[in-house]
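This report concerns only the one structure given below.
All protein chains but one are shown at their positions in the complex.
For chain A:
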Amino acid sequence: MLHLHDVTRTYQSGSTTLTALDRITLGCQRGSWTAVMGPSGSGKSTLLNCAAGLDSPDTGQVHLDGRDIAGLGDDVLTRMRRTDIGFVFQQFNLVAALTATQNVMLPLRLAGRKDAGAVAVDALSTLGLGSHLDHKPRELSGGQQQRVAIARALATEPSILFADEPTGALDSASAGTVLDVLRELVDERSQTIVMVTHDPAAAARADHVAFLRDGRLVTTLSGADTGRIAATLAELETLR
């Protein structure tokens, strides 16, 4: 489904070159949920951005559904974001001027779907937002906004869903609800999810956890519980 091969990404800061990703090779199978963890500045978000086509690696390849997206043009990547790639972010990133339904409809309408309205209503209702269809983001709670964002991301039935700290701005109850939704998507719809998180409890809901440090992939765990994930993370923090 998703395969990063020898991906490197650097940034210039004055006269200093910062290596955000250093020859990362990582694979995510279809229908799996992969969490990416690591200390601050380890390259988690940069990995997500390169995997999603939002950023271009300096070297290496990013294969999404068998297609190398690393060198694709902006318009092609934009069209992929309408249909093949979904995003969920910590700050929700909803369009303030649109209602919940209109936010979910936006990528569908851009993709030319005639049933955008019906699909949007169905997606929101499935996530328990049937009574908030005409509410604008500022009229919704954090958890509700995040569920709208998830509905928007899933409405086009993307091949893969990228989530960057999806529970970071939520209280524990709302966070739990969102994680339940994601788990259900993986189990019932075989949705592929790649999630960046700093929360061991959130990572424990995933199938696999990949740990980064200083732009390098250090280790991966599969089926680990919260304690083991937290211990591995603490070890990485200590080694810094």
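Simple rule for what comes next: a contact is a pair of C-beta atoms (placed from the backbone, for glycine too) under 8 Å apart; a residue touches a chain by one contact, two chains touch by 3 or more; residues count from 1.
Basically, contacts and distances are computed from a predicted model.
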Undisplayed chain, where the name is taken from the UniProt record, one of "Stage III sporulation protein AA", "L-serine deaminase", "ABC transporter permease" or "Energy-coupling factor transport system ATP-binding protein": "ABC transporter permease"
Among A:33, A:89 or A:211, the residue in touch with the chain that has been omitted: A:89
Chain not shown: contacting residue from A:4, A:20, A:106 or A:224: A:106
Listed residues A:9, A:132 or A:152, member touching the removed chain: A:152
Sites on chain A contacted by the missing partner chain, in the whole complex: 45, 49, 54-55, 74-75, 78-79, 81-83, 87, 89, 93-98, 102, 106-107, 110-111, 136, 152, 164
